[in-house]
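Beneath this line is the structure, given in structure tokens, with notes to follow.
What follows is subunit A.
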Amino acid sequence: MIQRNVKISNKLGLHARPAAEFVEKANTFKSRISVEKDGKKVNAKSIIEILTLGAKYGCSIKITAEGEDEAEAVEALAKLLS
Partner candidate 1 sequence: MVGILLVSHSSKIAQGTLELVEQMTKGKVRIDIAAGTADNRLGTDAGMIKQKIEKIHSGDGVLVLVDLGSAVMSTELAIEKLDESLRSTTLIADAPFVEGAVVAALEASFGKSLEEVKKLTEDVKKYSKLG
Partner candidate 2 sequence: MVNSRELIQILTEINKKLAENKEYLTQLDSAIGDADHGINMSKGFKAVVDRISQMQDKDCGSILKTTGMTLVSTVGGASGPLYGTAFMRAGQVVGSKTELNFDDFVSLLEAALEGIKLRGKAQKGEKTIVDSLEPAVEAIKEHKKQGEAIALKRAVEAAKEGMEYTKKIIARKGRASYLGERSLGHQDPGATSCYLMLKTMVDWITENKGL
């Protein structure tokens, strides 16, 4: 299992297009991936869960991946948000 804290640098936050890109990327990995914000944990592969997370620009979220490609997953997703 790999975890990483990431600060959202995208002005839009994790909404609309960036959210779609994030979820799309997450779905390319085999690992189970979750995103946590203020104690609320959601499935990174579900668009509705990511949209309801309400992650705004500048806030910090924790990405957790567990599975054979967990390292690449966290790396790729963190990169998308920076």
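Picked so that all candidates are chains of the complex that A comes from, given by their letters.
Here is the rule we go by: contacts are C-beta pairs under 8 Å (C-beta built on N, C-alpha and C of every residue); 3 or more make two chains touch, one makes a residue touch a chain; residues count from 1.
Computed from a predicted model, the values in this text were never measured in an experiment.
In the assembled complex, subunit A touches candidate 1, while the other choices in 1 or 2 stay out of touch.
Here subunit A touches candidate 1 in the complex through residues 16-17, 20, 23-24, 27, 45-49, 51-52, 54, going by the rule given at the top.
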